[in-house]
Structure formats: C-alpha cells, structure tokens
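Right after this comes chain A.
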Amino acid sequence: MFQFPKWMNGLKSALAVGLLAGPAYAVVVVLYGFSPQATDVGYQPVQPIPYSHALHVGKLGIDCRYCHTTVEDAAHAAVPPTQTCMNCHSQIQGRDDRQTANIKKIIDSHTTGKPVHWIRVHDAADFVYFNHAAHINRGVGCVSCHGRVDQMEVVYQQEHLSMQWCLDCHRNPGPHLRPPEFVTKMDWAPDRDPARLASDLAEQYQINPSTDCSTCHR
Partner candidate 1 sequence: MSASTVTQKSTAGPATAPHTLVAEFASADALVRACEQVRNAGYTRWDAHSPYPVHGIDRAIGIRATRLPVLIFLCGATGTTIGVLLQWWTNAVNAGVQFPWVPTFLQGYNFIISGKPYWSFPANIPVIFELTILLSAFGAFFGMLALNGLPQHYNPLLRLDRFRRVTDDRFFISIGLDDPKYGSATRRLLEGAGAAAVEIADDVKESAPPRWFLRAHVMLACFLLIPLAVIAYMRVDKQSQPRIHIVQDMDNQERYTAGKQMANDVFADGRSARPKIAGTLAREDFTQDPHYYQGRVGDQWATGIPMYHPELQRLAGGAAEVNEQLMRRGRDRYAIFCSHCHGLDGAGAGRVATYVVQREIGFVPPKSYADPDVLVRPVGHLFNTITNGIRTMAPHGDQIPVADRWAIVAYVKALQRAQAATIEDVPTEQRSRMTQPK
Partner candidate 2 sequence: MASHGHTIDIFSETRRFERTCPSALIAAVIGVAALAAGFVMKPGGADLRQFMNSYLLAYLFVLSISLGCLFFVLIQHVVAAGWSVVVRRLAEQIAGAMPLMALLVIPIVVFRTELYPWLNPTDEMKHLVEHKRPYLNDTFFIIRVAAYFAVWTLLSRGFLSASLRQDANGDAAISTRLRTLAAPSLILYGVTVSFAAVDFMKALSPMWFSTIFGVYWFAGCALSGFGFLALVAMWVQGSGKLTRAITKEHYHDLGKLMFAFVVFWTYIAFSQYMLIWYANIPEETRWYLVRQSGDWWQVSLALLLGHFCIPFVLFISRHPKRSKATLFIFAVWVLLMHWLDLFYLTRPPEAPEGLLAGTGGGIPLHLLDALCIVGVGGLFWAWVASALARHSLVPERDPWLKESLAFENY
C-alpha cells in the first residue's frame, strides 16, 4: 500500500517557514504593490500641447497664480483658459517649426473657441473634498503637494494623494508650513529654527487641522 516517503518528515520545518513567510509575502505585496506609491505616483500624462513648467515657472519665473488664478479664493486651482496663454503667445510664436506648430494649437484654440483638452494630473477621488484656498492662505506651499513643478519639463504626480498622506500632514502640519507670502516659492527654506517657525505659524494662523471624517468626506 501507499507509503509516504521518509524525506517528507523533513518538510516540517519548511512548512513552518512557508506558513510564516507566506503571509509576510502577501503583506509585502499588498502593502507595497497596491500602495499609491506604486499605482499613482509617477503618473505623467502626455498633454495635448507640450507645455513646459520648467520653462515658464523655472526659467521665466512666472508665478503659479498667474495662470492658476483661483487658487487663493476657491477650492480648486483653475487650469487657465486659452486666453491666458494668449496674453503672451499672441506675440510669441516660437523660434522653430516645432515650437510654432505647438503654439499654433493655442492660437487655433483661441480662434475657434475650442478648448485645449489638458489632462488632469493630480486628481483626488470625487468623494474627497479638498480646498486649495484653505491650504494656500494658511501657508501650505504648492511644493508640498505638487513637488518641484518648476523643474518638471512634463508635470507628473510626485506625492501619494492617499488618505494616509493627507493624514500625515493633518496630524503634524508643522514641517509643511511657511509664511503665506512664500507659498508659491518653490525653493523656499526656513531662515530660522524650523520647529520654532512651525509652532509660531501654527499659532499665528490658528492651524489645528481636523482629522474628523467629515473634514474631507462631506
């Protein structure tokens, strides 16, 4: 009749290791594989017109708010209408064919009235309420969530935008605070003890972020 081979008795320890390592493996795969760090971060859509933030912000020093005008007053930071591009590009039409062709798309949009279909990069889920104004006016810099846009030739998502990531800051906002006049300054660094500054700013602007569910899910 059937006999189990003797070596099977030696698998006991292997089985024990497998029983412990298996769940650990699953945890690693789920925690790291399904994390927004893996699935969301690095999203870099190809825009219909290769607009370079590195040029316009980094090199030319145009303030974020020149285009994203509503950011201080509204929940969302508006993507500029073609009109805003035309402020300059009615005159500036490019030096070479490639540039001219791209700028022509802007001009076409302006003349025909058809919008440029910019692709949204930073898109929080619809069940999350995020208010740009509330953050900008109390000294949370653009760079905290969007990264060094002034260095991005093509903008990509640099932060998680996950709930955990939001909570990180809502629980401990200090490291992300700066005087509100510097919110758009990409390379701002505190000029004195950061901890002191953080607590001063938190006190001055009464920053005591809520982690209640209804703060964001309303």
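Just so we're on the same page, a residue touches a chain if its C-beta (ideal position, glycine included) is under 8 Å from a C-beta of that chain, and two chains touch if they have at least 3 such contacts; residues count from 1.
Behind the choice of candidates: all candidates are chains of the complex that A comes from, given by their letters.
Note that the structure is a prediction, hence the values are computed from the model and not measured.
Novice: Quickly now, which of 1 or 2 touches chain A in the complex? Give its number.
Specialist: So the candidate in touch with chain A would be 1.
Novice: Considering the complex alone, what residue numbers of chain A touch candidate 1?
Specialist: 1, 3-10, 12, 15, 25, 28-29, 31-33, 35, 37-46, 59-63, 65-66, 69, 75-76, 78-79, 81, 83-84, 86-88, 90-95, 112-115, 117-118, 120, 123, 125-127, 156, 164-165, 167-168, 171-172, 181, 211-213
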